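Excluded from the complex is one protein chain; the other protein chains are retained at their positions.
And then chain A:
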Amino acid sequence: MKKRYLYLLLAPGLLFLTLFMIVPLILTVGSTLFKDGSFTFGIYLQFFKDSYFLDILGTTLLVSVATTLLCILIGFPVAYYLSMMPPRKKGILLALAIFPLLTSSVVRSFSWMIILGKNGLVNNVLIKLGIIHDPLSILYTPTAMIIGLVHLFLPLILITLVGVLESIDHDLVRAAQSLGASKLTAFRKIVIPLSIPGLIVGSILVFVGSLTAYTTPALLGGKKRVVATFLYQNAITLNDWQAASAIATIMMIITFIVIGLMNKAAAKFNPKG
């Protein structure tokens, strides 16, 4: 095919993305670096001295780390279980995991408002059982955010890991066992190392997703802010465009650092070289 055609086919899409995504992003980052016409990192210095912002950043990172760890701890055993199912049953269970993934995040976060609220399911059950007397405040706390985010991202890590675990040659495990390794040793020395690249990919998806999630923290976090809701608040409620642009830049930088580091780690730990 002639080069000319090639560029003709790619040009409309590229032009569209450049105009409406790349240029606005560059302008946004650029706008944070100039004040009264001179170059400055002032706004970032201000942010990282501000205890309110550091608190928000801390909550966001804590919630994201907790969500990622929980997703892996819960997701890995289940993915392992799924990967060993007969195809038909596996198909049904996978479909049941994918369904929530395609369902609106508003719907899914809302369901936790019903469950975790003051008159919600959890409190009602605990009170009826006589375990507590006064309803617990779970909704509108970081804990509620973590529960909602784990619910949001668990399917993602499940399907990523099932894909990876399926590709592991189970003859290797059988070979190890026939050579005298126990089931657990074979699992630890073969299945886990071979699934590390998949675990890392899954972790990137969950971590970055939690770090930048808006809906779940907005509905379940109450007054507790995360970076995404803080960005929205600065832009829409406070009309502080400079601050909002700086938060947007910080979010992008953190996202790219995380993706970069984890990709490096994935390459390093890839046992297939």
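As a convention for this text, contacts are C-beta pairs under 8 Å (C-beta built on N, C-alpha and C of every residue); 3 or more make two chains touch, one makes a residue touch a chain; residues count from 1.
Going forward, contacts and distances are computed from a predicted model.
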Practice task
For the chain that's not shown, choose its UniProt protein name out of "Spermidine/putrescine transport system permease protein", "Response regulator", "TonB-linked outer membrane protein, SusC/RagA family" or "Cytochrome b/b6 domain-containing protein".
Solution key: "Spermidine/putrescine transport system permease protein"
Fill in the blank from the handout: Of the candidates A:Ser38, A:Ser51 or A:Ser104, the residue in contact with the absent chain is A:Ser104
Fill in the blank from the handout: In the whole complex, of A:Ile72, A:Ala144, A:Val173 or A:Val206, the residue touching the missing chain would be A:Val173
Completion exercise
Residues of chain A touching the missing chain are 1, 3, 5-6, 9-10, 12-14, 16-17, 20-25, 27-28, 74, 77-78, 80-82, 84, 91, 93-108, 110-115, 119-121, 124, 151, 154-155, 159-160, 162-163, 166, 170, 173-174, 183, 201, 208, 211-212, 214-215, 218-219, 228, 231-232, 235-236, 241, 244-245, 248, 251-252, 255-256, 259
